[in-house]
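Yeah, one chain of the complex is gone here, protein chain that is, but the others are all in their spots.
By written order: A and B. Residues from 1 in each chain.
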Amino acid sequence: MDIKTMIDRVAAAVQAVREANPLVGSVTNGVTMEFVANAQLAAGGSAAMVYLPDEAEYLVEASGAFYVNMGTLMPVYEETIPAATRKAAALGRPWVLDPVGIGIGSLRGRLLADMAACPPSIIRGNASEILALAALWGLSDEQGCVRGVDATDEVAAARMAAVELARWTCGAVAVSGEEDLVTDGHTVATCRGGSPLMEKVTGFGCSLGGVMAVHAASADPFTAALASVLLYNLAGSRAAVAAQAPASFKAAFLDELYRADAMDVSGNHFSLQEV
Amino acid sequence: MDIKTMIDRVAAAVQAVREANPLVGSVTNGVTMEFVANAQLAAGGSAAMVYLPDEAEYLVEASGAFYVNMGTLMPVYEETIPAATRKAAALGRPWVLDPVGIGIGSLRGRLLADMAACPPSIIRGNASEILALAALWGLSDEQGCVRGVDATDEVAAARMAAVELARWTCGAVAVSGEEDLVTDGHTVATCRGGSPLMEKVTGFGCSLGGVMAVHAASADPFTAALASVLLYNLAGSRAAVAAQAPASFKAAFLDELYRADAMDVSGNHFSLQEV
Partner (left out) sequence: MDIKTMIDRVAAAVQAVREANPLVGSVTNGVTMEFVANAQLAAGGSAAMVYLPDEAEYLVEASGAFYVNMGTLMPVYEETIPAATRKAAALGRPWVLDPVGIGIGSLRGRLLADMAACPPSIIRGNASEILALAALWGLSDEQGCVRGVDATDEVAAARMAAVELARWTCGAVAVSGEEDLVTDGHTVATCRGGSPLMEKVTGFGCSLGGVMAVHAASADPFTAALASVLLYNLAGSRAAVAAQAPASFKAAFLDELYRADAMDVSGNHFSLQEV
């Protein structure tokens, strides 16, 4: 994979979303669902969130891609999440998993373990979450160390776990941190940008997963994940120029997400390495 | 209905809310419930949201009007929503329905079908939702075409469905779009204003329904619906002068909702036509 081809693919992915306004359904975190929806809209998609099993199945079918975020699970998710992932597998619909909260509670553990049988197209998490998911699926011996919803591990420590997960799922894995890593199991992209303020506002990770689903509606998983990371880094860097505190930074970020064009995003710095 | 009378009624409705600070209970969409509450507060009301059946009954009784938004249904809503609408009917309490998501899932379909027996005072939706609801209640043969939570039909296409629904409910119906339509089944008001950015932020439709409930606490359904649409168009137009991207636009909109006075709202352009 040479970098010029990748830059063109990223630009095409961002452009396609701006033109096609793809619908993306989500089962997602109550804390951040408004941020997820607004980020998906700002990136050029259309958003719909549901809690119930048959509604999730309907939306998987109606959407270009689907998003499952494991935060704030409700009892009914015991049915909703498997219904959605089975439907996505049956239809070959791309879907994105954010394993937030991995390690907390028995339902989350069971649902995530069962996903090994019908894996997501894209997995996005922080380093600790990616390490924990690879361990849960028997792909790695390292457990990672999640503290609530925060990472205590560095992105580099999750590199091999990410590669193994991407190979196992035949999809893409993105690890968020100071330096972001995106891999399809063969190529690893590393990207810099954004702002430390992204840690001071809830939902930057959750909404990045939602935006990956928007891009996965028309691009392959690796391109969709990388385009979304580059878009976030670009908008985050620009917002940090305009705002130095969390709430004004968040508003500036969503504004910049909306303003960013395909050339700006694909021109944001990243590098590629073969594994 | 002459326009001067209507202008006076709108001004009186907006003024009454600013003075009386009416409490409005809601069973509403998880994605946008904070926006709904903040819009209700900015318009001069007081907001309380609940999930459970007996809490909804309590709030129907304690509130000047009630709001039911059909987004993100939970299993318990199978009891909560009928409990609320039955209580509203028993007490003659005005209530507003937003049939968002109509067509998605079996519970939503059953709940909406049952509402034909104790209909809302105001229905607010996009053109596709209004067409679908009129079809569900057997008032029209056109089905409309909802895509997730978005309209694919034009407001004009839903004009007759809106009129039929308003006659059937003896209430008011508002169809949101580039040109908004509000009718009591005899008179049709058309209104312009707002901004295309209202489509780029989640919750403008949901929160407009919530603000209609605030006005319905003291005004008749048609006046309450029209006053709210005019208020939204005014605040949206003003916010679009201050902000050109979604997140800063949303903040500017809520600020303008708070600042708008009765004269400004009632003086915003609209026209009336007898059906």
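Operating definition for what follows: a contact is a pair of C-beta atoms (placed from the backbone, for glycine too) under 8 Å apart; a residue touches a chain by one contact, two chains touch by 3 or more.
Being a predicted model, the structure only gives us computed values, none of them experimental.
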Touch assignment to the omitted chain, from A:35, A:67 or A:253, lands on A:35
Going by the contact rule already stated, which one of A:114, A:150 or A:178 would touch the omitted chain in the full complex?
A:150
Decide which residue listed in A:16, A:73, A:157 or A:191 touches the omitted chain of the complex.
A:73
Contact with the hidden chain only, please: which subunit B residues?
23, 25, 30, 33-34, 37-38, 41-42, 46-52, 54-55, 58-59, 62-63, 74, 76, 250-256, 258-259
Subunit A residues touching the chain left out here are 30-32, 34-35, 71-75, 101, 104-108, 147-150, 199-203, 245-248, 251
